[in-house]
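Shown here: the complex without one of its protein chains, the others still in place.
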């Protein structure tokens, strides 16, 4: 197989540094990243949704677009779905349609925030009727997950309050625990419940699961099939996310990621576009945990999912770019010389330890990723290949411009 | 006139402290607060708009609701409008309709963010055709302002970028200055252009007018009819807003406020609901500036406007509560013993100076405000009076539940 | 006993609202607030320590000053000590000296950050020798606590790193757990270990116990005698502290507070001076938990401690002001109509529930506190009484101006 420009020189340099290049490439080929069905449709802010020509309008078009992302990247065989946005009559048919595109259905995400009933919360709502409705919806999602062959129930709660005094923090916590206990008991063996936390929005005074600690406490109260989901945009400014990742891995409670990037709040931009070093540091913890017997099992089961809102940019191209950015971070993390790192850390050589990370981070891994893609039978540059493919123009012609929905998909 | 319970005792206490209670009451009666037409319609977050029964559906209903707020508070005779949300054929008719309700039209707000053309900005857009459109819209708003008798053109730009490299910061600045120069030249004498800034959202990498400094620089380049508008929710966490207020007053460039409160980002909650002490400190600067010959003229011309998004609470009641909160802050600021404050400051007595503010802040001004309302011929408790009035139930019956729009009014 | 001006009218108003005023006063008389020995000495920022005339120079002078605070407030009978700053040869003698002043020794705080050995951490340090030293110091502090009759070991760790890669997050977590397990096992029955967390500073990349969740996990791994200590200045901007307080109360893991206030980082200003409403909301949770059988035991055992750095203001006066601010928040929280609050919450009446809190918060409780003091045989205005007492001038004369130490007491 003809090499990629620059790859041979890079491989030699890495080999000289002691890197097992073949092992790195093998890891990169094994990596799997899940894309979200809702990332292919129109979305926006509370101020405006700018409709994109050809944006997918239903789950079939979303799967078709996801298949394109998988075709050009080779590492995105699963697609997260959101109920009821992606609800269909015939789940078996959907599963087969996905399979025909080379895809599987990934995490199932109940929607617990877009019904008029949920104005004051879902599982934390003061009215037991509304909580019942939320529980029933989650139970329905477990059924759907079983039908489509998914083993992940991914829960995000918009529950919270907007004004001091509006509701009782502790009562709401008890309501949530009661609701989730029922859902947890109904999960089949092998299914995991991933519990997402968020600092704020759409609730603006308090959010019932405001940080990883609250999600962790709920998960430990429920049992071992419950874990925490880290959305990289759901933290206060300055938070050291890689530290939280390492902490949760050590506790066996890191279940998965929603990847995206932000500069301000939950901006939902392309992962790695604002702070690529932070993404590298997160993957540095994941790679270290994969290689540590105490954490390897948890680390290998982590679900890597993208969750972004492409407000002004083309959706499919943004998704491919996101996958590339994640691969870049992972590739660099795989190049970290862990032996030298440990030695410098144990010697208390602060700057030398820091430079071991820098040495990996400064490496231009584009030739390595290109070579991996070539060896996987893919175009070495997935963005360029997609742009050349004419797919964007084709769907723009065929689908036209959808009537824009509200800021978030499905909002009305 | 029969007194309000507790008022006489309070008045005596204040008099003993040296407060000219009659002057304070007179100031409270003179205070004017503008409510926004869009605060009476449905609004929400990007995730969901929860429609409120009876929420106003058009400018006529909005004015009717604003008139109710004015009826119960006595200090809200003007209403800001937003074009095109509030656009009508017959502006003279609208003006008369407002007058028939005891209202006038206040600030005119062009919409420069909700058209498909504005995906990459309005006055900063790389395409001159889009910039032209934005300028024409602002010129139209000047005409509307003249027709409805308004002297304030209130400008908020959502312009910004989402990704590093997306556009050229300096080129965008020049485009904005060019556009605003044309608009500025077309303003009649006596009209003011208020330029709003915002830290972020809906743009998530950079906002063209990101802070007061950028709005100030643009205003000084334009001329004396241009001033800065401070939206209390548009700052980074921790920002000392009262300091910015004092600084702009000193430079003669504080034009007005958009009042609301936030705990996290631009949450647009009821003003004073999250941090009432901050609101008091802002009014403390305004009262001080009103009493200082160097700043009195600027201070007295400041436009006090509410700009909130009532996502889960009743809109009219929220607006009345907002007015009450502003009055509370202003009343307490009027009670500050400025002579003692100055003496403590000049003596470097840190805690004594601080306690002079606390002494005013800790005062329960509810009897004072109740008395002011009574003397103005109003019910001493505007919220209770409104709840008793049956108006909310009446409009809920008559108007029903509007089909919810997107997160922000007018979004589609 | 002659009443305080305004008290009778206030008591009548409160009684009309259904408040049991005698019960409120009894609660205020029972409240206990611990002051820290280090708050009486000079302290400052990294840039400069401004020495204060008469600032206490040793534990005997600190206790003398604390006794003055207790004399004027009546609610501060215990004093936290910091080892080795307050180390003496004769602990029994110190205990008796304190008793002679009407004081007891409160929480014992080991110093794990000011030795040259601790450059890279204490219990998380890569070198086992340093960890050993840290453990020995904590064991020594347990002994001291037993000698001085204290039942609280209060732990703050400055442990963290300044650069990505500097050390291994998970290894450090294991080191901490190992060290604290040994210390925990050595605590006598009835002693509690309070584990403090902090967002950042003095470590600037990661802090080993960065948030309440990390402190909570460590505490649950240790056992029921370990609880979390909340320092109100140790959170990211925007954090809803009262929510964390309620969450920890519900889990039975809230052990105590370090009270102070901040606008930016860990500013260590006078509690309640920047955001008094937040302090009220924290006490609102504490009062609610005291009255709830599920949480009453935890709530009543919470240790209320002040931890501030008086950089530019007189230390004793600042401490008295801090006590007053805490009393104010507690008094207002006691006035909340919990029955009406619950009804409004359960009815989903957002603004009515919010106003129940506002009604209590807006109340001027100064006459109530003055009356409580009078009934306790104290001057109704402790700050004024202290200023009149001449104590500040006396110690300034007697002690002079100490040679300023570094930013934090004991730093060299």
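Labels A, B and C are assigned to the chains in the order they are written; within every chain, residues are numbered from 1.
Operating definition for what follows: a contact is a pair of C-beta atoms (placed from the backbone, for glycine too) under 8 Å apart; a residue touches a chain by one contact, two chains touch by 3 or more.
No experiment lies behind these values; they were computed from the predicted model shown.
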Among the displayed chains, the hidden one touches A, B, C
Checked against the full complex, the residue among B:249, B:269 or B:303 that touches the missing chain is B:249
Per the whole complex, from B:22, B:127, B:178 or B:393 the residue touching the absent chain is B:127
The missing chain sits against chain A at residues 5-6, 9, 13, 237-238, 240, 263-264, 273-278, 312-314, 317-318, 321, 328, 350-351, 354-355, 361-364, 366, 383
Per the touch rule stated above, chain C touches the missing chain via residues 43-51, 113-114, 116, 118-120, 158, 162-164, 199-202, 204-205, 237, 262-265, 267, 269-270, 273-274, 309, 311-313, 403-408, 411-412
Per the touch rule stated above, chain B touches the missing chain via residues 119-120, 126-127, 161-171, 173-174, 199-200, 205-207, 210-214, 216-217, 235-240, 242-243, 246-247, 249-251, 277, 281, 284-285, 288-289, 292, 295, 341-342, 344-348, 350-351, 353-358
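The working rule: only the chains that are shown with their structure count from here on.
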Taking each chain's mean CA coordinate, chain B and chain C are separated, in whole Å, by 39
Contacts with two or more other chains occur in chain A at residues 119-120, 162-164, 199-200, 205, 237
